[in-house]
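Next up is a structure, given as structure tokens.
Note that one protein chain of the assembly has been removed; the remaining protein chains are unaltered in position.
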Amino acid sequence: MSLTNKTQDMPLPPDPNAPRPTIESGPPATTPAGRLPINTRTGQPIQPRPQPGYYPGFSTLSQQKFWDEATRRVVLARVNNPPPIRFFTPDEARLMRAVIERVLPQDDRDEAHRVPILNYIDDRLYHNRIDGYRYEDMPPDREAHRLGLQAIERIAQTMYGQPFIALPPDQQERVLKTIHDVEPPAAHDIWRQMSIQRYWMLLVQDVVDAYYAHPYAWDEIGFGGPAYPRGYMRLEGGKPEPWEVAEQRYEWSGPLWAVSNEYGPIGAGHETITPGQEGTH
Amino acid sequence: MAVLSPRRLATEVSQKPLVRDTLAGRRKRSGWLWLLEHTLARDVRVVDQHIREGRFQRGLALIAGLSAVLGGLEVTLQHYRGSYSQRVMYSPVFLSPLVLLAGVWGFFSRRVARTLLPISSLLLLGDGALGFIFHVRGIARKPGGWRIPIFNVIMGPPIFAPLLLGISGFLGVIAAMLRREDDPPRVKAAGLPGQRPAWLGLLPRGITREGVILEHHVREGRFQKVLAAATGVSAILNGVEALYPHYKNDFTYKVQWTPILLAPIVAFAGFGAVASKRIARTLLPLTSALAVLNGAIGAFYHLRGVVRRPGGLKHSFYNTVYGPPLFAPLLFAATGFLGLLASLLRRAD
Partner (left out) sequence: MTTPHTSGDAVMESPLAGAFDGATPGAHMLGPIQTLDTPMRRYGPHDEVDYVIVGVGSAGGVLIQRLARAGFRVVGFDAGPFWDTERDWVSDEAGSYNLYWNDLRITGGSEPLAFGANNSGKGVGGGSVHWAGFTPRFHPSDFSVYSDTGLGADWPISYQDVKPYYELLELEIPVAGPSYYPWGDPHGYAYGPHPMGGVGDVLINGCTKLGIGVSIGGPVAITSGSHGDRPHCIYRGFCIQGCKVGAKQSTLISHVPDAIRHGAEIRANCMVARVNLGADGRVTGVTYFDPDGNLREQHAKVVIVSGYSIETPRLLFNSACPGFEQGLANSSGVLGKYLMAQAGTVVLGRFAAPIRMYKAPPAHALTEEFYETDPARDFVRGFAIQTVGPLPIAFAKQMMVAKGAWGWGMRKVMMDYNHWAALGFLGEILPWEDNRVELAAETDRHGLPVAKITFGLHDNDKKLIKWGVDKTMEVMYAAGAEEVVREPRYAHLIGGARMGNDPRTSVVDGFGRAHDIPNLFLCDGSIFPTQGSANPGLTIQAIAARTADYLIAQGAGVVNRPPRAVPAANPPLRRDLSPHSTAGRGMPRLKSKTPKAKLGLGGLAAGNRG
């Protein structure tokens, strides 16, 4: 019986009084090490690994025999058979891939464990699966993505005089940050055709839709994954189920040059907060 | 053992000289009571003697009633969590107060102790067995059924809880067979059959005969083995019933291990006492006393757990229902009490 096999002790919240080395700067963005997140306690870059996050050893896929057949089929297809690129042209796909790598960077994942976000977005657009509505100040999703890529390319040219994909990651982030802040320095004719903040939300939503639907991402954030017919028993107190793993925190930060480390409202205060779109109650 | 006629049995009973002399009684008295001799000597001796002679019907009737109502309160709360979605879930809720009523009334009335008490206790015992079947079925009917036993036993109906309630019924049945404290020490042979409860007549002859033998043993306080075995069974049930909710709580507190570690030892002592008189006089009372203590401590911790839940006393009803079960540790204590009682009895041989 496993009943005596206790999982790890409950994690302690980080001690606020512990001496914390303040790291002013990490490796520059142009170096390979500079692309990696950093342990701000040790100052060391965190090397690529199969599973980032605070839950080492946690694997939702290891529990797949406890899932019902329909769910297992859907999730395994997602993992094993990423759809081909059919909507984006090769040029668009290259640019879109670069954009996605900054909207949701996976530099700390080893090659075998990266989530093919682009493929899922392409598949959605190829099949024209929409969320059931379109804002009146937005073109259809397919068009919006194409227009957005053009705009990003033009902002990159305006800001740095180079194509977006040629820029180092910190400059790429600054290009995207202008859209996040709803003050892009270029492509105003495109922004007349669609709302800047709605495009930004469309882009980020599509990316997180693909990434956080993946078991690798669930393992990273400690989400239990599918739960039928076996549900949960430790409902309170944040305790892990016997097959889950207790959190093991460390000081994790994106590369120190990353402007996306900082949180700020979409529109940077220029606009009122745009309502979210996900149904939760 | 040769077939005994009631007459022969009664003759045997009358031939055994009862121990009255205190000095002689010291050695013969049940193992651990001599500890109390200097303080409570006289009362204890009386109680001890009553138990050894099977003359504690009033006491046991009361105990059966109280333990039934403890289990009844627990089941009332637990079935509320299951919304009484099956009508049969009401049965222990109504039967356990009935046993309490029978037990208390039986304390005062010989007649009730011989009629209502055994009937209601048997009903409760049967209800416990029925409940066990329903709980097994309830687990099977959860999604995944018995194929994911760890999850479904923990989140399904508590599998052994009905049997625990059934033990209260068992106590009531035993109590009905005993003699009363105020019965004369020597029972006249002629009086015996007439005092047997009428319901025994309904049973088949073979069972009746075994029943008569058992009943005589019980009436003489010679059922240590039976009660020790019951203690063992009850300890195992309690242990399992403590194991999985504590596992569900991930053994957040180390003390949650204690009933799980103690229960097998009590069970060992209980079953061991069936085989060995020595264990019955040493290990059984010792571990049983620990179980009583453990149950009391558990009850305290559970109460504290209820109070410490979000909302605390402000949402006392909800927190009682969904907090740690208040009465479950007391059932473990009751098991310990059963063991203590068993250690005081005489053996059939």
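Quick notes on this structure:
The chains carry the letters A and B, assigned in the order they are written, with residues numbered from 1 in each.
FYI, a residue touches a chain if its C-beta (ideal position, glycine included) is under 8 Å from a C-beta of that chain, and two chains touch if they have at least 3 such contacts.
On a predicted model such as this, the values are computed, not experimentally measured, just so you know.
Note that the undisplayed chain, when the full complex is considered, contacts A, B.
Annotation: of B:50, B:142 or B:346, B:142 touches the absent chain (contact as defined above).
Where chain B meets the omitted chain, the residues involved are 80-86, 138, 140-150, 155-156, 310-312, 314-315, 317-318, 321-322.
Taking the complete complex into account, residues 1-2, 5, 7-8, 11, 13, 37, 49-54, 56-59, 61-72, 74-75, 78, 102-105, 129-137, 173, 176, 180, 201, 204-205, 208-209, 211-213, 217-218, 220-224, 226-240, 242-243, 245, 247, 252-255, 258-266, 273-281 of chain A touch the chain not shown.
Note that only the chains that are shown with their structure count from here on.
Residues of chain A that touch chain B in their complex: 2-3, 6-7, 10, 66, 228-231, 233-234, 237, 239-240, 242. Chain B makes touch with chain A in their complex at residues 142-144, 148, 150-151, 154-155, 243-244, 247-252.
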